[in-house]
Every structure is written in C-alpha cells, then in structure tokens.
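Every protein chain except one is present and positioned as in the full complex.
Our next item is chain A:
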Amino acid sequence: MTGSSDVVAFACLLAGAALCLTAGLGLVRFPDVLSRMHAGTKPQVLGVLLVMVGGAIRLDGWTNVWMLLLVAAFQLLTAPVSAHLISRVAYRRRHVRRDLLLVDEYGGPGRQDARYHGDEPGDAPPEQPAPQPS
C-alpha cells in the first residue's frame, strides 16, 4: 500500500467514526423518537459507506472488497425499511412531540382516519385528536 491511499483510507475511517460519535450525541440529547432517528441514521448510511470505503482501500483482495460492498448495499436497502416501520409505529403510539412538528400531514383536520385503513398491524387507528387548548 502506498502512502497516499493510506491517507485517503484513514480520512474515510475518521469521517465515519466521527459520524458514529455524532450519532451517539444526538441519541442522548434529542427530545423524541423521530429526532433521535434523525441522529441515529447518520452512521447507518453515510458512516457505514465511509468506513466500508476506508476498509476496502486498506484490505487486500477482491473477496473483502465484495463483502464490504455487500454490507454497504444491504445497509442502503434496509435502512429506509426499518426507519419507515419504526417512525410509523412511533407516530401511531404518540411517541412524537407534536409541538415540535412543523408539518403534520397525518394529523391535520379532516385527516383523522377513525376507521382501520391499511393492511399492516402498524396501520391501526391513531389516537383521537387532543382537545385544543383555548
């Protein structure tokens, strides 16, 4: 390995590790589930990609490169699925700070689906709207 490729690899590894640290900080400091997911998904995509690129530069052999590429592609495929499921259940179970939401397209007037729509268990009816404080 030459020196310049090592420099690139360590830069990628340092950036990925810094994203891991910021994810931990955001998980501790942010107020509700959705914003904690916003912090926690930073290393899930970009951090893992950077670390995999750094590892693929450092490690020899095409086998390791393909395996790291497999991990990166799998993260890219599965992170939106799990984030979608978790955030939908979090919204339905009122783990979302409504006063921090700027846009709430589920809970606007006329959008409360009192019946059961959808085919997933997470699509169970949302809670009744809270009485507006006057």
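Please note the rule applied: a residue touches a chain if its C-beta (ideal position, glycine included) is under 8 Å from a C-beta of that chain, and two chains touch if they have at least 3 such contacts; residues count from 1.
Just so we're on the same page, contacts and distances are computed from a predicted model.
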Quiz item: Which name from "Glycolate oxidase iron-sulfur subunit", "Multicomponent Na+:H+ antiporter subunit F", "Chemotaxis protein CheA" or "ABC transporter permease subunit" does UniProt give the chain that's left off?
Solution: "Multicomponent Na+:H+ antiporter subunit F"
Practice problem: Determine and list the chain A residues touching the chain excluded from the picture. | Solution: 9-10, 13-14, 16-18, 20-25, 27-28, 32-33, 36-37, 40-41, 43-44, 47-48, 51-52, 54-55, 57-61, 63-64, 67-68, 70-71, 74-75, 78, 81-82, 85-86, 88-90, 92-95, 97, 114-116, 120-128
